[in-house]
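In this view, the complex is presented without one of its protein chains, the others remaining in place.
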Amino acid sequence: MIIDVHGHLSAPAELYAYKAGLLSHRGAHGRGKPSMTDDQLREALYAPQSSFGNISHMDHLNEAGIDVQLISPRPYQAMHSEQPAFIVDWFTEETNDIIHRVSQIEPRFKGMAGIPQSMDTTPEHWMKEVRRTVEQLGFVGVMLNPDPYEGLKQPPSLADRFWYPVWEALSELDVPALIHSAAARPPARESYSLHFIQEETLAVDALIRSKVFDDFPDLKIIVSHGGGAIPYQRGRYLPGAVRSGVRFEDQLRKLYYDSCLYTSDSIELLLKAVGTDRVLFGSEKPGTGSAKDPETGRWFDDIKLLIDDIEWLSEKQRSALFEDNARTLFTL
Amino acid sequence: MIIDVHGHLSAPAELYAYKAGLLSHRGAHGRGKPSMTDDQLREALYAPQSSFGNISHMDHLNEAGIDVQLISPRPYQAMHSEQPAFIVDWFTEETNDIIHRVSQIEPRFKGMAGIPQSMDTTPEHWMKEVRRTVEQLGFVGVMLNPDPYEGLKQPPSLADRFWYPVWEALSELDVPALIHSAAARPPARESYSLHFIQEETLAVDALIRSKVFDDFPDLKIIVSHGGGAIPYQRGRYLPGAVRSGVRFEDQLRKLYYDSCLYTSDSIELLLKAVGTDRVLFGSEKPGTGSAKDPETGRWFDDIKLLIDDIEWLSEKQRSALFEDNARTLFTL
Amino acid sequence: MIIDVHGHLSAPAELYAYKAGLLSHRGAHGRGKPSMTDDQLREALYAPQSSFGNISHMDHLNEAGIDVQLISPRPYQAMHSEQPAFIVDWFTEETNDIIHRVSQIEPRFKGMAGIPQSMDTTPEHWMKEVRRTVEQLGFVGVMLNPDPYEGLKQPPSLADRFWYPVWEALSELDVPALIHSAAARPPARESYSLHFIQEETLAVDALIRSKVFDDFPDLKIIVSHGGGAIPYQRGRYLPGAVRSGVRFEDQLRKLYYDSCLYTSDSIELLLKAVGTDRVLFGSEKPGTGSAKDPETGRWFDDIKLLIDDIEWLSEKQRSALFEDNARTLFTL
Amino acid sequence: MIIDVHGHLSAPAELYAYKAGLLSHRGAHGRGKPSMTDDQLREALYAPQSSFGNISHMDHLNEAGIDVQLISPRPYQAMHSEQPAFIVDWFTEETNDIIHRVSQIEPRFKGMAGIPQSMDTTPEHWMKEVRRTVEQLGFVGVMLNPDPYEGLKQPPSLADRFWYPVWEALSELDVPALIHSAAARPPARESYSLHFIQEETLAVDALIRSKVFDDFPDLKIIVSHGGGAIPYQRGRYLPGAVRSGVRFEDQLRKLYYDSCLYTSDSIELLLKAVGTDRVLFGSEKPGTGSAKDPETGRWFDDIKLLIDDIEWLSEKQRSALFEDNARTLFTL
Amino acid sequence: MIIDVHGHLSAPAELYAYKAGLLSHRGAHGRGKPSMTDDQLREALYAPQSSFGNISHMDHLNEAGIDVQLISPRPYQAMHSEQPAFIVDWFTEETNDIIHRVSQIEPRFKGMAGIPQSMDTTPEHWMKEVRRTVEQLGFVGVMLNPDPYEGLKQPPSLADRFWYPVWEALSELDVPALIHSAAARPPARESYSLHFIQEETLAVDALIRSKVFDDFPDLKIIVSHGGGAIPYQRGRYLPGAVRSGVRFEDQLRKLYYDSCLYTSDSIELLLKAVGTDRVLFGSEKPGTGSAKDPETGRWFDDIKLLIDDIEWLSEKQRSALFEDNARTLFTL
Partner (left out) sequence: MIIDVHGHLSAPAELYAYKAGLLSHRGAHGRGKPSMTDDQLREALYAPQSSFGNISHMDHLNEAGIDVQLISPRPYQAMHSEQPAFIVDWFTEETNDIIHRVSQIEPRFKGMAGIPQSMDTTPEHWMKEVRRTVEQLGFVGVMLNPDPYEGLKQPPSLADRFWYPVWEALSELDVPALIHSAAARPPARESYSLHFIQEETLAVDALIRSKVFDDFPDLKIIVSHGGGAIPYQRGRYLPGAVRSGVRFEDQLRKLYYDSCLYTSDSIELLLKAVGTDRVLFGSEKPGTGSAKDPETGRWFDDIKLLIDDIEWLSEKQRSALFEDNARTLFTL
């Protein structure tokens, strides 16, 4: 059985037309609602789409053998840095509601909540939507953006006390957070996709050097895309760790990482760096990786095949990666 | 026969989902294209829509007796202030292309071009799209936003030489411009809809006190929504005009105005203030005014009925308002 | 009898030389005082002045049949945006004191207080001067500037809780406020005179859509110059009002408006839009309108004649406009 | 005979009321003109004024034995940092015109031109008014403000090439400049009066270490108020001068200084520091110093008496200070 | 006996290499420590240095007959405006520790504490280091920078309540503060050395016009370099003081001044302006003045010789200047 902790909602155009409207009238039309029928929702899941490589979302899951997928909003659409703040609330709540409808239509999906992370409101305010989705809609986790300014300016580091209300609520609700940034607006030099990586690098660096896990020992944080640059660059930290008397591997192992890397050698490096008990299967399918490798005929984002290629993994380790680690972390 | 100079495109959700995508990936996905079939375009015109009062765009035209409608992009969706500038280019060009397709599907429509007015490019650059739409797509005019910053900060006044490349191109192409602002983003205090009025007030004030018409005697400018506040407040200008030896009415009559006001007394005041030869029939239908008055059963935006209510108009004047003034100004 | 609720102080040059001094030494000379004798004050009232069309302030009142005039400081001189804040206090207080002296010299005048609206102090602080003028000097109302930044940047909307201390004090003192902005400094594109109109438009829009009158049911607000653009553009609000189940006319009628428009058709439109019981006679005489119409020989700001021209008004309505509405609103 | 190179215009209140108007309407009333009769101008010169210690400007000159006074605008009123730039032009030109009228009424006065130093125009533009006053109105010099931002932000140092168009025009016209700053607006911590001193300190420091006098050997610069802090603090420069092989006294002597210090020991220190041939009689009378010392009965600004107190001065040196140095520098 | 209240630490290069490191890694290397042996500290005191005129710090003291010198950090190295704030703490504390070590090596030195004046922390925080140095290390006073922004922007004036926690702590600890600014970063127009003078001028002006000494009657403030420009320019204050009924000399005498001026006439002017009981011997030796005058063979900063040159001083006055005033002010 495979549990994929890193999937995103596939929704009809109406959701994004609704968003475009909010960004244009900035609330002057009132909240409204992205109207779509269950049939439209089904079509978004079951119909082939060109951006998915001409198969459907469900086809992707079937082909890759994914039995359960935790889905959150499309990150680059999150619009956390837009104003006024209430349109961020509206869009996030509507998106979470659609995730909920989708998970009722197709029980293979479980909800990971988007959070309305406007910097004009407070983390305490953000947590209201987290509580609603977990307590009322049965969501199993959240997706957390470490850069709600979306590249416009520097946010507080994840080590900063600014984030403590988030850690507190997540600990209390006992749901994991998947660290995943959103858009990257000018003047950022990088695309949103590379911004994900940069922010994951910063997130790992900030969290493992902070006191967050001393203060919130039950907090569960998963870093997307295999932890950004850190596992590959972890050698830079080793001398400093020796000097301060800690094992850097133990530092890294405070966090969890998903396997969402599209080369086998990178996944292997990750597993060696953090241990097989700290990696969760994540494919972001369908998404960035949804093209076929012309040489192998494989989907680039068929992570299972990449893991299968790693010969030294035991069955138990494979089972941990595909299912058990997720079951330990999440209430599924 | 009625020619409506002030209508906007009714397009499928896919156009705005495309826009939402641009605003999220900021170009990282490449330009792409809002894919939609002719059937989808037709549905957006011929199917009833709740936001139009549960009838279709074409029903509106039919009920109001509008024979020809000049359509431009939905102004509040223009996103002129978004960055990077090339996404403004892309979205404007795609929207103009859809206007062109719509006008081929339904010849009752003529195109009024959206202009990619990013302040990170130049008016000279903007005019390339104007030339393309007029020369290649047969558009009959343009819609010009006097505030491309969309409320974020103060733009140059329309009296400023900044705008001369626009006046020059419009004069050369011999197409009128409909002054119509777009969104109003924070920190603006007003909604986009009131921003229209404020910007029209500023536009009339700036243009009639400028040398623009001395320098561009053939320029044709139509101000939306009956000229903002100016006709109603024109008394404030009379003493100054007397002192400087001009007739203020002559100043006002350098410009044209549309009739897009939803009360008969306001239209009447406009006609008295600027003359019946300076007002063009404009309804913005379907749009802001598309609800039914529960007392009269009329559509608020059925401007024809409001004009019919003005008893003192001669047949010739009515004909001028409904058709002849537009024929004089535009090449239809 | 005619009560004019919208007049401004005519003062000797020394008052403005005093202001120029404050703006130059920024307080380094100490507060000082604009020294002027009662004779100088009288001369400013009784002597013809070129900027008034070569007759005196009192001549204007006599010719127009104005029996009582409520006078406030010259708005464009208010200097609310100047720093440090204490020079705004000083100049406002000195001006109010001169209004008081003038109203003792010539009892036809009643005081409307200027308010020291520096954004570096608080609305609570502003209200001290309001209390002083009402409680100690017998002023009957205040003039309130909705844009104390004077065009430099966006102030909080009148719907914002920022203004609640003002509404609270005015309710408690039971004095009306005349909404009237002051200067318009660069980067504003408009002159101060057009800024008045723009700010009045924003003020009506903000207040009628806010909860201010729910929270302060006894608050009395008069909007200058016939409410900016709103009565003329009120048609835009009708469909939305229908949708939300309110009559827009009732919304508009939460406020009062003065008649300070210099064309008869505009005053007539105002009366139709808001009702004759919501309009107060206001002339701003002598001021912007103080020139003679070469065609009619009338003073442009002889508002009484313009009202006389409206044939359908009953005697009772005329009396309401000229006197009774003001008596209801003010304690005179 | 005494020539006072540092006096300022005494003008009627109407001039400053005119300025207050410009600062309020920001040009919306047009340029207008500060209207005042020759009698009003005479009264400003010949009538006692409380701010002058209850005697008149002319009384001051008579009592102090001043035969010729070079008068410039009141510096703190210069408003160089106000916007838009054209109101700086207008006010400066009107002030210079009044200086011209005053010097025709009372030939004891010679004009020193104010310069319209808005930072939104260019030094080249400023020099137009300098040419007009010197070539057409017979002015004998100019007053130059080294800080046209008036404390709002840091201007270019006088050593910067920004100022070269000024040096070039002054050299060509062969008129001296009196360095004298204007207002000091927040966030400056100092009053305008102390700002004078700070700017003079900066001016001497910048000019003597620059290449300005290499590039403009005929340039004549007089620093007000005895050179700010530099003569008193000149010891700080001596070691560095030794190291670079120059005599610091020679550096200081590139400039001229006025005697406008109100203690005898300070004037004496100045004379020793720069030499009696580099100091010009300046009193700024009537002005800051126009009060009587209760102990001595002297006017504080009776600089002549302070110089008389310096015993070691020869008759020739006294004559240089009182008259000859000014005659050498100016064309009188 | 001579007590010099104005000396600065002479330290090995390692201290400044440590600082350069902090400014480069911004704390990433951790606090570390500038490692230097007592021998290195001794060499910095006893070995000739080219920047001191090729003799040693101790030689300077010996040649000038200085028996005790109060030493503080080199002011221009203070780096108060650098970020993050903790590197300002670290560097200041390390420097104070080295001053302490130096004063143990060579008892002729007494410590004047540097204060970690980052504007990102609070004056309350700054005072912790003051308490440590005074209470634990036996320091006898502090050096206070009135411009912790180091020229980047305007700080609060010394008259502002911002500084009250400083005055309170100094009063309680009963230690004097030497006012002395630090660096002058762009956009400041002046060098740090001239910035000292400008800030001293501002400090005297602000303090004598404030209520600080009313609120802290036991506060002891010494202004470096003879009080900036104020004694030389004190005439400007006399008329105002007369008007407000105070003697300006009494105002000036609320403060103390050091004699650190390198010309005899300036010191003489200072003594006359403030009285011999308000001036303390200060040489800043070795430092800015440490060059030999080629004409006299004297060190420019041999202040004792300059005081010896003032003939009218009595023995008692000389003793006050050289020793007694310092003994009264400090606990030595």
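Which chain is which? They are A, B, C, D and E, in the order written, and residues in each are numbered from 1.
As a convention for this text, contacts are C-beta pairs under 8 Å (C-beta built on N, C-alpha and C of every residue); 3 or more make two chains touch, one makes a residue touch a chain.
Owing to the predicted nature of the structure, the values given are computational and were not obtained by experimental measurement.
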Chains on display which the left-out chain touches in the complete complex: A, E
Residue, one of A:T121, A:S157 or A:S171, that touches the chain absent here: A:S157
Among E:Q117, E:S193 or E:N325, the residue in touch with the chain that has been omitted: E:S193
Among E:G21, E:P156 or E:G275, residue touching the chain not depicted: E:G21
Interface with the undisplayed chain - residues on chain E: 12-17, 19-21, 23-26, 28, 35, 50, 74, 76-79, 83-84, 183-186, 191-193
Touching residues (missing chain, whole complex) on chain A: 153-155, 157, 187-191, 193-194, 197-198, 201-202, 205-206, 225-226, 228-229, 231-236, 238-240, 242-243, 261-263, 265-266, 268-269, 272-273, 288-294, 300-301
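The criterion applied here is as follows: only the chains that are shown with their structure count from here on.
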Distance-to-centre winner among chains (Cα means, whole assembly as reference): C
Repeat of the D-E interface, chosen from C-D, B-C or A-B (over half of contact pairs identical by residue number): B-C
Separation of mean Cα positions, chain B and chain A [Å, integer]: 43
Residue numbers of chain A (touch at least two other chains): none
Overall pattern in which the protein chains touch one another (line/ring/star/complete/other): line
